[in-house]
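Dumping the structure here so I can ask a few things about it.
Only one protein chain is missing from this complex, and each of the others stays in its spot.
Right, chain A next:
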Amino acid sequence: MEVSTEYAVQMHGITKLFGSFCALDHVDLDVKKGSIHAVLGENGAGKSTLMNILYGLYQADSGEIYINGKKAEIKNPNTAIGHGIGMVHQHFMLVDNFTVTQNIILGNEVTGKFGIIDTKKAREEIIGIVKKYGLEVDPDAKIEDISVGMQQRVEILKALYRGADLLILDEPTAVLTPQEIEELIEIMRSLISGGKTIIIITHKLKEIKASSDVCTIIRRGHSIDTVPVADVDEEQLATMMVGHAVKLVVEKAPAKPGDVIFEIENLTVKNERGLEAVRNLSLKIRRGEILGIAGIDGNGQKELVEAITCLTRAQSGTIKINGVEIQNTTPRNVIDHKVSTIHEDRQRRGLVLPFTVAENAVIEKYRTPEFTRRGMIDRSRMTGFARRLIEDYDIRPAGCESQPVRGLSGGNQQKVIIAREISNEPELLIAVQPTRGLDVGAVEYVHKMLVRERDAGRAVLLISLELDEIMNVADTIGVIYAGSIVASFPQGKVDENTIGLLMAGGRLNETGSEST
């Protein structure tokens, strides 16, 4: 493409090698001034690398960058900022006990006489920016007191304060609630009308459709295509991203539920602060049924899972698997009663990162006679077992059984956990946010596995903050609000709006709901 001043940024023929691994291979990106340009790709496709090159965190091995039609050498973030480029990282870089204003001017302080910081002047300037773009941030609030969505706005403000005309947003919606996402999209629009240009890195198709004008798809270090977003649908985007057709809707046969094998009655659990996070909660799951629990974060999901897995004490109530009470025992006892859990925090609870894939694969059963004899672990059996899982579950790279699990991509780490938990042949499989941070291909895979386990006659408890996921995968949809299941519906008998209303604490007027 020709170099022209019409474009805020043009990156041509960018190649980046990490050792012998080619992260980017002659990638082109042309971003028109005043547009929202999405960069779409799976985890590890190279989209973050590309943006880090633009922001000066990495140097390209070859290729050119043009800013506003002029060739630019971006050696480090400071030169990037000098070119009017600002970046909002996925993980915020804010000082928690500083105010918004202090954070924004940090490293860029306006000083008056004797080197005293002129906070007043900076504050006024910030208020000006806040008003101009409708950011609604209180410049005097402390970071630790404001929500994640607000913190993100502070990051945006920081970039604007430093004179950014082009904003790079790295996975900006990963940490936001649905409402905050909508607000962010509005802010992006007002930034555009104020003459800014935005590049948004994401793998969420819905948000691209909702926010962006143009989308560049990157796959395995190659730029696949650049398309106007209005001309394509989500499925087409997904296909280009993954490289093969992807089904966004989960295909499954109708559930054939059997007996109730898992039952919670009147469960009450206190959280760390001593407040009742789960209140009088009851639920039942049958064999061959997926119970999906929808709810806004912080309504007791975490404490519910901790009580079932015996990481936390239940104050009252019972949890029964196959008629046996398991509440307030030990995690070991729960596992022994054939309850397997895919924890939402795979790096903290799910895996021992420095351990090899094989060591992680046996973490719940290394003591069984299959793997341990006379106190010694049979390493060849352990690696053999891991090799089977790697093959059966297509964990990549193939032959990674003796590599530390830390080196695997997020999706493959999740596969290790799923493979391990399913290999326990559980009666009840609990999946908490099992697709968080995964790309489309991996999400499809995880959902397929849950359905497969359901069809194998297991009870599945799916807890997710993504309403789409619950609507798609669950056979029975329960809504958790303030620590209780407030309603439940068979799949297909309820729409998203109703669930959304219940999640927010609303009540149903109609009598169509059955309560458990």
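The rule is simple: a contact is a pair of C-beta atoms (placed from the backbone, for glycine too) under 8 Å apart; a residue touches a chain by one contact, two chains touch by 3 or more; residues count from 1.
Simple rule for what comes next: contacts and distances are computed from a predicted model.
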UniProt lists the protein of the undisplayed chain, choosing from "NADH-quinone oxidoreductase subunit K", "C-type cytochrome", "ATP synthase subunit a" or "ABC transporter permease", as "ABC transporter permease"
Only one of A:219, A:343 or A:387 touches the unshown chain, namely A:343
Given A:1, A:249 or A:363, the correct residue touching the omitted chain is A:363
Touching the unshown chain, chain A contributes residues 17, 19-20, 61-62, 309, 311, 330-332, 334-336, 341, 343, 348-355, 359, 363-364, 366-367, 371-372, 375-377, 379
